[in-house]
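Got a structure for you, written out below as structure tokens; questions coming shortly.
The complex appears here without one of its protein chains, the remainder shown in place.
Up next, chain A:
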Amino acid sequence: MQKWSRVEGLKNGGARTTQGRVYQMVSDVKQDQAIKPSPVDGLLDFCARIGRTLMAFLQVTGRLGLFIGESISHVFRPPFFPKLVARQFMDIGYYSLPVVGMTALFTGMVLALQSYTGFSRFNAESAIAGVVVLSVTRELSPVLAGLMVAGRVGAAIAAEIGTMRVTEQIDALVTLSVNPFKYLIAPRVIAGTLMLPLLVLIGDIIGVYGGYIVSIHKLGFNPNSYLTQTWDILENMDVISGLVKAAAFGFIVSLMGCYHGFNSQRGAQGVGAATTNAVVSSSILILIFNYVLTQVFFS
């Protein structure tokens, strides 16, 4: 019996020693019974599992919170590294332009095509311009640009910082008296937060243009009236809300990339996992915050 609980303790490691002791007590009581799990055992195990999951969750949330706090504080405290920020502007902003542009163009085009199939049944073709411009500026441009940038930039940031972590380059930074939050993370967070709105603004224009092309050249609309309809329905708030969303998404993407890279486990596998986690978590957070922000802006 004693042997069994020791093995259990070993398997569970230190984090579960309390539970190991509980096991021992429980198993001492049932010394003469056979070693088949009783309902008490099952219940204890269940509670322990819930407790552990909860603790792990709180731990991760706490660590993430501290990380965010530290990152933001270094964004505003000197010394700054303008050269590094400029480089991130290029990496995150400029080099994402083709991807975001293509996404926006085809989204705008398909949107016009699909709304035509629907709206022509009710003779409501004149609504197409409005549908295109509102969907693009409010939702599609920010969300799709955010997701594309999460895949492109979030992954790259996580891989780069993760590699620096596992090859001890981050440790080397610290021993050379340079704060990695200042040198690595702040420039990326600044660039991500400022560049995504710019990308989305360009995406807005290209997306609307995509809808325009299809409507004019394929569906035979009048160019002038299409543009007038677009302008008439568009309000400042539609564009602004999209840009605010974009800033939030840019912050999320760069921060999650940095966080997962910074806490990468050792080895190539660790970096791979960090990259995946960065993309998945930022994509999900983008969708969640998109809902939250939409709620804030339009209700």
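Criterion: a residue touches a chain if its C-beta (ideal position, glycine included) is under 8 Å from a C-beta of that chain, and two chains touch if they have at least 3 such contacts; residues count from 1.
Please note the rule applied: contacts and distances are computed from a predicted model.
UniProt records the chain missing from this view under the protein name "ATP-binding cassette domain-containing protein", selected from "Glutamate synthase alpha subunit C-terminal domain-containing protein", "ATP-binding cassette domain-containing protein", "DNA ligase (ATP)" or "CbbQ/NirQ/NorQ/GpvN family protein". The chain omitted from view is touched by exactly one of A:T175, A:N236 or A:Q295, namely A:T175. In the full complex, chain A touches the omitted chain through residues 13-15, 164, 167-169, 171-178, 183.
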